[in-house]
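Presenting subunit A:
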Amino acid sequence: MRLVIDERRCKGCNLCTTVCPYHIFQEGRHLNERGIAIPVLDRPERCTNCRLRRLYGRQLCGACQLICPDQAIYWEEDDPYAAEKVVIEY
Partner candidate 1 sequence: MSTETFGKWYREDRLPHIFCTGCGNGTVMNCTIKAVDAMGWEIDDTIFVSGIGCSSRAPGYISTDSLHTTHGRALAFATGVKMANPDLHVVVFTGDGDLAAIGGNHFIHACRRNIDLTVICMNNMIYGMTGGQGSPCTPVGKISTTTPYGAAEPAFDLTELAVAAGANYAARWTSYHVAELIKAIRAGLETPGFSFIEALVQCPTAYGRRNKFRQVGEQVEYMRSHAMLLQKKRRLEEQGKDVPDDMFTVGEFVRRYRPALGVRK
Partner candidate 2 sequence: MTTLEFMQGNAACCEGALAAGCTFFGGYPITPSTEIAEQMALKMPKRGGVFIQMEDEIASIGAVIGASWTGARAMTATSGPGFSLMMENLGYAVMTETPCVVVNIQRGGPSTGQPTMSAQGDMLQCRFGSHGDISTIALVPSTVQEMFDLTVKAFNLADRFRVPAFLMSDETIGHMREKISIPDSVEIIPRKEPKPGMLIYEAEEDMVPGFPTFGKGYRAHITGLTHNERGYPEATNPELHEALVRRLVDKVESRRHEIADYDAVNTDAETVFITYGPSTRTVRQVLHDHPDETIGHLNLRIVWPFPEDTLKLFPNAKTFIVPELNLGQMAREIERHVTGQRVISMGRLGGTIHTPAELYDKVQEVA
């Protein structure tokens, strides 16, 4: 699975940056054409749901998607699926 921020919906409130346990979301620095600084993803492959959703067969964590007031965060299927080695620092 791949974590995606929908740039057409994001209003740049940065709430996602406050809830992710891995701090994957970082405040954006550059304004897009709508004048909004979209948060940038710092090594999104660390996301629990990206890594383990298939294994558990259900949604994991998902705090960013829930708190996002603009329904701008979702996961896309990665095709083809390939296992990746990921280093997790807490």
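Behind the choice of candidates: all candidates are chains of the complex that A comes from, given by their letters.
Keep this in mind: contacts are C-beta pairs under 8 Å (C-beta built on N, C-alpha and C of every residue); 3 or more make two chains touch, one makes a residue touch a chain; residues count from 1.
Predicted model only: the values in this text are computed from it and were never measured.
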Sticking to the defined contact criterion, which numbered candidate from 1 or 2 is in contact with subunit A in this complex?
1
Touching residues of subunit A toward candidate 1 in the complex: what are they?
8-9, 11-15, 17-19, 49, 53, 58-59, 62-63, 65-72, 74-75
